[in-house]
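Just one protein chain is left out here, and the rest sit where they should.
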Amino acid sequence: MKVKWWSAALAAAMVTGLFGGTAAVQAEEQVTLKVFSNLPDRKNGQGLVEQMIIDEYMAENPNVTIEVEALDEEAYKTKFKAYAMEGMPDVVNIWGQPSFLDEVLEAGVLAELNEADYADYKFIEGSLEGFKKDGKLYGLPRNTDVAVFYYNQKMFEDNGWSVPSTYDEMLELGKTITEAGITPVAMDGGDGWPMAVYLSDVLYKIAGADYQGTVADAVANSDFTADTMKQATQLLRDAADAGLFQIGYDSQDYGTAMNLFTNGQAAMFYMGSWEASMALNEDIPEEIRTNIRVFTMPVVEGGAASATDIAAWNGGGYAISANSEVKEEAIKFLNYMYQPDKLSKYGWENGVGMSAQDQTEYMTGEETELMKQIVNIVTEATSVSGTPINDCGPSAFKTCIESEIQSVSNGTIDIDTFLADIGAACK
Amino acid sequence: MEKTGKKKMSAGKVILWGILIFVAVVQIFPLVWLLDFSLASSNEMFTNGLLIIPEKIQWGNYVKAFVDGNFLHYLKNSLLINGLAVVLVLLVSIMAAFACLRMQWKLNGFVKTLLLMGMMIPIHATLLPNYKIYSTLHMTDTIWALLIPYVAFSLPQGLFLMTSFMSAVPAELEEAAVMDGCGIYRIIFQIITPILKPSIATVSIMTFLNNWNEFMMASTYLSSPKWKTLPFSVLEFTGQYSSNYAVQFAVMALTAAPAVIIYVILNKHITKGVAMGAVKG
Partner (left out) sequence: MKKMYSNKLVITSLVLPGVLLFVFAILAPICLSVYYSLTDYSGMGSWNMIGLDNYKALMRDEAFFTALRNSLFLAIGFICIQHPLAIIVAAVLDKLSGRGESFFRCVYFIPNVISVAVIAYLWKFIYNPNFGLLNNILKVFGYKGTVNWLSAENAIWSVLVVLIWHGFGWGMLIYYSGIKNIDPTLYEAAAIDGANQKQTFLRITLPLMKPVIQVNVTMAVISALKQMETVYLLTNGGPGNATQFTATYLYQQAFKAFRYGYGNAISVVFIIICLLATVFLNKIFEEREPERRGR
């Protein structure tokens, strides 16, 4: 036994010596990895997490330099397209949704990944599906996104408001809040996609399990005139008409909407669960950030879905460029990021919401109230919607719906025109 | 009679001054507002007053803007690229103007019209194909991707002004130079160019102002921060500091500052240059 132990140690020492030697030779070979990211804020939230892992990787691999180019989402997608013409950076952010991935995969700019490699990475079941084409895997999901209303609990308590349990109650609550001189919901309507998520959220509450089928049929047939679609659009319009969103919501961007909420000017903020890191952001006044709570879209009367059927999906993720000159290193870095104790754990610790991997073992019980609430919402969910409507069709459709949804919500065009227009964009 | 006339004049003067001051306030107040809020802290912005007196002057906003906005780097790029563009536009337009105006060849009229056509082409219509060209030639993300279109699109105006100024230069000067044995190049650069000094100033200012503001091409053709120009300190910064308005104001004020300072110092020359170009153009 003892002999065995010694010989094993000796063998190990020899092996390390051998490999150590080659590693030292390799170390002289400088590698530059270009990372193209949609997270421009490198000091908070998800961007901070990404940067932390990049810094660690560079510290562990002195021969690797990682250059990050970060743009916010709109600019990112534009630039991504442009890169597709001339050659991609090595590691890129992608979205596992038809509106983004179909054209990208058709152009063959992303490298295929070996799915078997990720058996131990604890990806949540089904989360890889959006990143596949013809059974081949082209990317890995980063988050599980849930559409939520963030609300200011203290403000609610001080004014005696309570979390609405039906859509009508929410509109009523909106009026009460407006009368108190406060904006009910801060909405990033300038970008279009959050309103499209809102529309999907409402549609899911109405159509329930039929949601994916309804949307897929509508896109395939270029026909969005289903009654449930009409009803959902009407409910969005009702909300805007009732003054649920801030004045000028249809021209204000992400930051403006969020700032209304984080500066106590708005009682609620409709956004994805990735903004849960607000609770830890020190730029936000303490009495506000410690009082942020969430609820999901209240049920619609007569709708098929219950309160625990939530709008959630696996959207953003990472992929590797097909013609990267340092593909091996890029994949090595990708796998490093996805080791469960990296993206998933750091993301958890920094309160950026749910990753697409199983995070239960990182729960310490000391998370922010906000985080715990979101985890509860996800674990108690009876079903999830999947991809929001704007991401279910080609990008011409996405561009069209995200622009037209502004017009239909503010009453510039009527609902039938809206549905006809987005249908036409699918052709 | 004369007295009442004078009185009337002075009442009129008051109205004139009133108009001028009102317009001046409209033009300048937004910038005062910008400066004011850039020194406050973010949560002081939700106020009902026009201007605020910050509780504590937040110079830190400017430090953040200066450091995290990569201010110096972008300023250096802007100055370098714009400076080079000006020099190239001057050089190319003087040479082309001389050739089209003084040299004797058949196609001079045609070439001049051709080059001036560029004035009518909307610059943004070339964004898409140019991107394709530059990426095929691996020129994206290099200084050329900006310099070439900047020079190309400022050239028509430069050429136009140069020809109109040059046609006023008497031909006798050149004849004398030819007698002395000067070649064409020496005539252009040693005889003509010094005479064109005022028009050189005009073309320089016009070119500089045109390209200083440009960012659409820069944001399309460039990817790394290496050659990005000053407007990007604002564009990138607003993403990074989306939750901190005051710092965003600081970076805007800082970005606006170099041009405004240069302008105020060179005020006389710039207005004169623009006015000259305007009268000719």
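When the chains are written out, they are named A and B in that same order, and each has its own residue count from 1.
In this text, a residue touches a chain if its C-beta (ideal position, glycine included) is under 8 Å from a C-beta of that chain, and two chains touch if they have at least 3 such contacts.
All of these numbers come straight from a predicted model, not from anything done at the bench.
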Residue in contact with the excluded chain [from B:S93, B:S199 or B:S223]: B:S93
Among B:L20, B:I53, B:V67 or B:L173, residue touching the chain not depicted: B:L20
Those residues of subunit A which, in the complete complex, touch the missing chain: 74, 77-78, 81-82, 84-85, 103-104, 106-109, 183, 189-190, 192, 246-248, 250-252, 256, 260, 265, 394-396, 398-400, 403-404, 406-407, 410, 412-413
For subunit B, the residues touching the chain missing from this view: 12, 16-17, 19-20, 23-24, 26-31, 33-34, 45-50, 91-93, 95-96, 98-100, 102-105, 111, 114-115, 117-118, 120-130, 132-133, 148-149, 151-153, 155, 159, 175, 178, 183-185, 188, 209, 212-216, 230-232, 234-235, 238, 245, 248-249, 252, 255-256, 259-260, 262-264, 267-268, 270-271, 274-276, 278-279, 281
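To be clear about the criterion, only the chains that are shown with their structure count from here on.
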Geometric centre distance via CA averages, subunit B-subunit A, whole Å: 41
Parts of subunit A lying in touch with subunit B, wherever the complex brings them together: 40-44, 67, 69-72, 75, 79, 82-83, 85-87, 89, 254-255, 258-259, 262-263, 265, 281, 283-285
List of subunit B residues in touch with subunit A within their complex: 42-43, 45-46, 131-132, 135-136, 138, 140, 219-220, 223-225, 236, 238-245
